[in-house]
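Heads up, one of the protein chains got dropped from this complex, but the rest are sitting where they should.
Showing chain A:
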């Protein structure tokens, strides 16, 4: 299990390759990348975070995923600082003996890190700058993991 919080860009393909390489214990690897999306007029995105709490929150979420599903490994990389449209913001990767666990754990990681890891996005566009508002559906997405 590894969590990395960094300003520097990373190469999604290289990370996926390294994560999957040499495994004999996991028949399934699932990966997800979050990309800076431009819905029109976005010049850049800035991600603020809470150093210290960010790492703790991500490590806790990753540990919970590892406990809930039969994961052999998981990886979370999340960037902060300025980014342009098309850049990779973050990724998760999960490795499990079978795909159902790998998919479910990856979705769980994404749902939790969207609204429980202390990151805040600010968009800078042609008509000024604005903080991205949290979506109700992101909060609602957590309910399916807490229903038991």
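Things worth noting here:
Throughout what follows, a residue touches a chain if its C-beta (ideal position, glycine included) is under 8 Å from a C-beta of that chain, and two chains touch if they have at least 3 such contacts; residues count from 1.
Note that contacts and distances are computed from a predicted model.
Look at the chain that isn't drawn here: its UniProt entry, checked against "Molybdopterin synthase subunit MoaD", "Endospore germination permease", "Ferrous iron transport protein B" or "4Fe-4S dicluster domain-containing protein", names it "Molybdopterin synthase subunit MoaD".
Looking at A:10, A:50 or A:124, the residue that reaches the missing chain in the full complex is A:50.
Where chain A meets the omitted chain, the residues involved are 34, 47-50, 52-53, 56, 78, 89-90, 110, 113-122, 131-134, 138-139.
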